[in-house]
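Everything on this sheet refers to the single structure shown next.
Excluded from the complex is one protein chain; the other protein chains are retained at their positions.
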Amino acid sequence: MSELENPNENIYSLTKDEEEILKPKKDFFIKGVLIFGGLFFLFSLYELNIDYANLLEGTGAFFAMLIDMFPPNISEWAYVLPAAIESLQVAILGTVIAVVISLVLAFLAAENLAPSLWVSRIVKGFATLMRVIPTIIWALIFIVAVGLGPLPGVLAIAVHSLGMLIKVFAQSVEEMDEGKIEALKASGAGWIQIIAQAVIPTVLTALMSWTILRLEIDIGESTILGLVGAGGIGWELMRAMRSYDFNSALFITMVIFIMIFSVEMLSNRLKLKV
Amino acid sequence: MNPILQIENLDKVYPDGTVALSNINFSVYPGEFVVVIGPSGAGKSTLLRCMNRLIEPTNGNVIFKDKKINQASARQVKQIRREIGMVFQNFNLIDRLTVLNNVLHGRLGYTNTIKGSLGIFSKKDIAEAEEILDRVGLKKQKYKRADELSGGQMQRVGISRALAQRPRLILADEPIASLDPASSKNIMDHIYNICTEDKITAIVNLHQVEVAIKYATRIIGIQNGEVIFDGQPSQLTDRIIDEIYHNRKPPLVHAQ
Amino acid sequence: MNPILQIENLDKVYPDGTVALSNINFSVYPGEFVVVIGPSGAGKSTLLRCMNRLIEPTNGNVIFKDKKINQASARQVKQIRREIGMVFQNFNLIDRLTVLNNVLHGRLGYTNTIKGSLGIFSKKDIAEAEEILDRVGLKKQKYKRADELSGGQMQRVGISRALAQRPRLILADEPIASLDPASSKNIMDHIYNICTEDKITAIVNLHQVEVAIKYATRIIGIQNGEVIFDGQPSQLTDRIIDEIYHNRKPPLVHAQ
Amino acid sequence: GEDADASEGEDGWPDKISYGVLPGEEDSEISRAHELFVKDMSEELGVEVELFQGEDYNAVIEAMRSKKLDLASFGPFSYIIAQERSNAVPFAVRAKSEEDATYNSWIVVPDESDAETLEDLKDKTILFADPASTSGHLFPRGIFIDELGLKNDEIESYFSSVSFSGSHDNSILAIAAGDADAAGVCSTCVERAIDGGMVSESDFRIIKESEPIPSSPISYRGDLPESLVEAIKDFVYNYDNETYFEQAGDVESRYIPVDESDYDIIRDTAENLDMSPEDLLSN
Partner (left out) sequence: MLNKWKRVIALEGTKDIRRHKRLQTMLIILLVIGLTVWSAIGTDFSVYEVFSGVGLISNFLFLDLLPPDVTTSGSLLGAILETLYMGFVGMVVGALIALILSFLAAGTTTPHPIIQVVVRAFTSIIRNIPGLIWALILVASYGIGVTVGTLSLILGSVGFLTRVFADTLEEIDTGKIEALNATGSSYLQVLAQGVFPQFIPGFVAWSLYNLELNIRASTIIGMVGGGGIGFAIQKGIKLFQYKEVSMAIILVLVLILSTEFLTSKIRERII
């Protein structure tokens, strides 16, 4: 407001010096990052030593193969559909378990709710480790414990999802308005009450959309687990690929696509609702 | 009469070294309507939050009804907080819950953990919450979601939540700073009338000197973390106001 | 003198069936400072947006300097828009760009696509933008990011952007609705003085009747999508105001 | 799988037998026949038999090791590891005759290559399938050691580059495309790729064939009750459901007995390559 009241302001005309002072400082950090990023990209390309001739040729083969996959062979549906349902069940149960557990751990991981910064750091570190260990290794670990079949698949998916959900749930909680937590604290509410009555209602939308996104990812992940004897549609796909039955492979891929796509549609629906 | 709240040698130094309060001493007696004024950054919010230990004091005592809050256990703190209602500038309602549910949050301190977490409250609590809403003129809005209300309505819910605690003391931190003039008056009237009728002691932080003078039975002026005025509104001369605000006028926008 | 803008039998029905404008007819002559008033939802914004075809009219004609905007090709629409500056309630500046850059956006319509996209403007355009900024008292802020400014300053950048178009007509949709009283006056003074000095015709939507009366050379009152008053400020009696606002007073908050 | 110790019946038999199946690299196709096999076995033994099919032999070996799996079909190399790690005992292979119970490993080169002998491959590039493949790594590598008198650690320097393609399919495709100078692949896999239309016989030449490699055995876990093992063997050796054998690839094949010593050749080869179970599992 102050400079509005200065009637002489228009008379001012910037001198060279003033111009210098006002000119925004060039941000060398961003420039540096851009240049470094560009160079690193070129360096990476060089190191990867990609065979561009092969890239062209392969693209031909790629499309030839895609065309070759048509039409889809649906004759195996009596095997594929139950397998798809099993994979879906593995993904749903794995996601649900992960959501339930991460709902507890996320509040310990969120800095604004954690009993101490250390608890938060430890839980977050734990979550990162769970994400970094590939699903397939988790599957192996659980196979040792419970044998082959869908159960180790469920556990592997649950643990791997847990790693991500703890992180994103905690992030949503941390982004929440501190005042709302304070308000309930001030009324004498306890930790659990604050979480149930203030935190969860506030971050519910975020939790729901993360959960659904995770379910989409988990349906994809459960296809990998077929390889390790967890059954499901992943094994059907491997079978088709190993038998060079590309038309069946296409059908299986379409089934997987439809499963994930319907979850995506569902999530769009819910987003509109909430 | 015994004071309801005593502040003794209170200091607050934030971890980054900011001295927000230094050596604050005063007592508040039942029935007082105390308004704390002071320029931005003076320490008003810090002082209020030390009173129910939302902020940990660095030194000194805060004594509520003969209990030292600053030495109380976590459990005791919760019990003391139940008796102190708090009203916020940004209302701090839970958007997605109903108005009634927000008011019932004032009863959480008296409800067992499981029931409270599930949002199950006794018939009596609900009847009382509805009565309070009636009192602030929001009976019809009780099933609305909190984020469907106007600012003035939200603050009335904020007040109702504090009242639901059946508090002995209400702390209000700039309750009208984000409201337009008309709503501001309405809110201050509500706070003042209810506190008077129910014999609730009130400590209110305000930016607006005019409003302070209009409602307060006692004004505390702080500046730079120290109390530099403590007296009746009539004793607050222009010279003292100037001194409190260090020749800075209180912001014009909210002047009434 | 030929009208600069003619509105003929203008209707606007939104896809959901809302009739926002029905059978609007008037002409605006060069040099007029027209203020459109009316209650919320009357159709003021819709009317203004139809004038530069940000909204497609359902029926009728909008004729700017003898060209029918509603029948113009995409290319012609762009050319017509260059000559019509627009000022928005929310300023609609690009936050992360500098003030100068935002003002230069007014020159995009005259700059070739590639250069404009890369943000490369001629020396002349830059000099002119600086001159405009000087005029609205923002010379020193020219290298600041737009989101570092206060509301009043942002609106002055919004006006500068419109001026950079060297417009024949300025449309302003509630340019002061999100500003405090002091900034509001400043902004209205700027718009009024510049339009008068540069002989730019102005059509301004306002909520505040007092402000309308103070600045307008002509007031158009609309209600429910229809023009129910069109005359000089002096002709605007309390009875007519009452009628326009249907016994609803214009909102109190902005009353000056 | 069911914990054998936890749920033994009267004669020490578990309530449920778990059978893990991996497609052997020599299997001409991955069939659905196992479901029939398992059903018949269950009827014969009067015990529920559960089937698990996968691609990953680690999973099967680990499951057997923690006693979550009773029967398993392994590739030859994975069997010798399973014997060491999980106490697996081989007892049957599916074949028309004893002579037929083997397959081979080939060293192949692109059709347009000049190479005629192993010596011609010096300083060329070679592809193996994957590190744990019997016919795609162990045996081809063994061929170079035996035929050229190289030591195991000289192989890397003998060629200009040694890499793993991940699978036999990838290897033969790479040879057909001329992306590598030579590759070690399994004979049946190449035949399968030809049948599948992925490559044609004119795309490559075979310059060396390995000794016969014994086929993938079915094994039982060593600590199963004697009587159960006998019953299983009895069922498997006499199994003659033609529908099954037709689906499995050859109507005329049956299960014939094998024992540990039939796989000595694998052990020796692995030993030469420092890939014996003792070497691998020592850490």
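Order as written gives the chain letters A, B, C and D; numbering starts at 1 within each chain.
Keep this in mind: a residue touches a chain if its C-beta (ideal position, glycine included) is under 8 Å from a C-beta of that chain, and two chains touch if they have at least 3 such contacts.
As the structure is a computational prediction, the values presented were derived from the model and not from experiment.
Asks: Can you say which of C:Lys44, C:His105 or C:His190 touches the chain missing from this structure?
Replies: C:His105
Asks: Among D:Leu173, D:Cys189, D:Ile218 or D:Ala248, choose the residue that contacts the chain missing from this document, as touch is defined above.
Replies: Of the listed residues, the one touching the omitted chain is D:Leu173.
Asks: Among C:Asn52, C:Asn70 or C:Gln141, choose the residue that contacts the chain missing from this document, as touch is defined above.
Replies: Of these options, the touching residue for the absent chain is C:Asn52.
Asks: Who touches the missing chain here, A:Leu140, A:Ala183 or A:Ala198?
Replies: Considering all chains, including the one not shown, the answer is A:Leu140.
Asks: So which bits of chain A touch the chain we can't see?
Replies: Given the touch definition above, chain A has residues 27, 29-30, 33, 37, 40-41, 43-45, 47-51, 54-55, 58-59, 61-62, 64-66, 85-86, 88-90, 92-93, 96, 128-129, 131-137, 140-142, 144-146, 149-151, 153-155, 216, 220-221, 223-224, 234, 237, 241, 253, 256-257, 260-261, 264 touching the missing chain.
Asks: For chain C, which residues reach the chain that was dropped from this view?
Replies: Spelled out for chain C, the touching residues are 52, 54, 77-86, 88, 90, 92-97, 101, 105-106, 108-109, 111, 113-114, 116-119, 158, 161-162, 165.
Asks: Contact with the hidden chain only, please: which chain D residues?
Replies: Contact residues on chain D toward the absent chain are 3, 57-58, 62, 66, 81, 85, 130-132, 163-167, 169-170, 173-174, 177, 179, 198, 275, 280-281, 283.
To be clear about the criterion, only the chains that are shown with their structure count from here on.
Asks: Rounded to the nearest 5 degrees, what is the angle of the rotation relating the C-alpha atoms of chain B to those of chain C?
Replies: To map chain B onto chain C, rotate by about 175 degrees.
Asks: Taking the mean of the CA coordinates per chain, how far is chain B from chain C in Å?
Replies: Roughly 44 Å separates the two chain centres.
Asks: Quick check: how many Å separate the C-alpha centres of chain A and chain D?
Replies: 37
Asks: So in the complex, the part of chain A that touches chain B is made up of which residues?
Replies: 177, 179-180, 182-190, 192-193, 195-198, 201-202, 204
Asks: Which of the residues in chain D end up touching chain A in this complex?
Replies: 1-2, 18, 20, 23, 29-30, 32, 50, 52-56, 58-60, 62-63, 65-66, 68-69, 177, 179, 192-193, 195-198
Asks: Going by the contact rule set out above, which residues of chain B touch chain A in the complex?
Replies: Touching chain A from chain B are residues 52, 54, 78-82, 84-86, 88, 90, 92-97, 101, 105-106, 108-111, 113, 116-119, 158, 161-162, 165, 171.
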